[in-house]
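Only a single protein chain was left out; the remaining protein chains are all shown in position.
Here is chain A:
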Amino acid sequence: MAEASTRRARTAIDATASGVDRLSILPDEILHTIMSFLPARQAVQTSALSRRWRELWRSMPCLHIDIRDFRTSTATPPVHQRWCAGGVTRPYNPNPRPFQDGWTKFENFTTNLLMFHSAATLDRFRLRISGEDHELEAERWIRRGIKYNPAVLEVTLTSVTGIIPLPPLGPSAVAAPCRLRRLNLHGLRLDDGFADHLRSRCPVLEDLQLKGCDCLFRELVSTSLKSLVIDAGDRGFRVQLVVTAPALVSIRLAFGQSTDPRSFVLNGAEGSLSQAWIGESFGSVNNNLSRLLGSMCNIRTLDLWRFGYRIDKLLEDERKEFPKLHNLTTLLMGQCDMREEFDILRFFMENVPSLEKVTLRHCKENRAEEKSTRVVGLAVNMCRFSVLQIQSGCLGLEDLELKNCYCTFREIASHTLKTLKMDGCSIDVPVADDPDRVFVIRVPALVSLHLSVYISPFGVSVNEASNLVLASIRFHVGSGRNIQRNVRKLLDGLSSARNLELTYLKTVVPSVDETTGKFPAFSNLKTLLLDTCDLSDNFKTLGQFLHNAPNLEKLTLKHCKLSKGQTKKVKSMRKTLKCQNLLSFKCSNLKLVEIKGSEGNIQQLFDLLFGIWENLLKATVVLTKDD
């Protein structure tokens, strides 16, 4: 041993001295690791490199045998690619001969490889075959692969005709114990014998993936299994499948369209299962989802994909049966059908008390083309999720409306949302999420924002909304210590808006002792509407807006309030301080000032403005009486 390593060290020195490559002096194990990332043919071809490499392939611990590596010729890859692209749908190919040639090479190679490869066991055996009429060879090679007692076995058959049954799995009881840790099967027929072998011969199996397999077995039992993927594909299940896996941590289930969800039952995983992905199923409405989720009652993360689920059709007792998922913190709904006013989402929220994060991704609305979603009366007061994240792709959600919602989350985040409407919503950000209890709208593409919310004692903050065209805010301020701060914080986020409509705005000018910083600069602002706003602060609020909006073109004052005292005061002011320009701001583009309200109100306002604002004369002033 020592001698060997000295020799190797000397070789290394010789090597660098004489310019021999540095790779070849690495030990066999490392070269084998490198070879394990190569397809089998290329790995075998390294034997030509030098004497050092000549015999390495015979003992390499990973074999990746893939029909796709046997292209007939590099000049005509399209034919081959079309032919071997896999999947069940095969494009029309009038001339399968080129592939057949590829098969001959592939078969010759695989037969020779498996004959001359001399390792007793393998770490990984991966086999991928496609094409017609090769059941015999496929079965023989799979059998050989299993005989290597690999820790990882992956078999993918994308053949069009004939489905191959999986040969007996694992060595019989007398031989060495089965090392199988991961088993990925695609396109095989699996019968009761397979299930029997899994239970009795695979004591360390942790990871099982069955995709597009013809599952004929009724029961799957494994005490070691941690991760299970069943993707029924087009085949579906023919019988009911009962899975008993007490160590299962994560599960991924995709039932084919044809599959009745009643055909899947999960047992014994309540304590261990923390992640579930359930997709494409449950087209019909029944309580099977309840039952399935009931068997996963401690999961923390749930992904639901392609659900079209009419909750309203659930019977009352079926609703009651729906499990409370007490530990669920993360819910993702992808490509879900959100018709019926987010019924699914709402239903989940009622039953998931500890939800922290909800993500909607590619969610389908009324029609595929329609890009708007309305959520009406979404009562989410039972849950505490803190981030409503809306991620979308091709069906990008652009329009979200929350009406009369009680929002206990702290953030709305979306990259696609352009219109956000929150009408009559109460915001109640838990102190635990944010000590200042500020509700954050993080929607960079936002164009139009309509808020009618109670923001006190909670603040609302609009971040990154640099494309905002219209912001319409109806304040329901109520009483509270931080009103000034919260109103200012909200206005800060709207500073890039081009059109601003503010209703029920009370005074926002800081009192003397307050240090809320500068009034935001509304450099893009073209039109400003103040509706039923309080101007009884000696026009300081209005003054601040005008002072900070140099590009304003149109100002509308509607039903704005003046105090009696103020009216008198300004009248007297007009006498004494005539021509004093109290409102001295540029607004050189201001062309139109509209004043709307009752007759007395508009007259007063006009008088007042006229008295203290010289520049008003340069704009057209329109006075409109209420009917």
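Points worth noting:
The rule we apply is simple: contacts are C-beta pairs under 8 Å (C-beta built on N, C-alpha and C of every residue); 3 or more make two chains touch, one makes a residue touch a chain; residues count from 1.
The rule is short, and it goes like this: contacts and distances are computed from a predicted model.
With the options "Metaxin-2", "Geranylgeranyl transferase type-2 subunit beta", "Centromere protein M" or "SKP1-like protein" in hand, the undepicted chain maps to the protein name "SKP1-like protein" (source: UniProt). Considering A:Ser59, A:Asn112 or A:Gln240, the position touching the chain not shown turns out to be A:Asn112 (whole complex).
Even with one chain removed from view, chain A keeps its contact list with that chain: residues 18-24, 26-27, 29-30, 33-39, 41-42, 44-51, 54, 105, 108-109, 112-113, 250, 275, 301.
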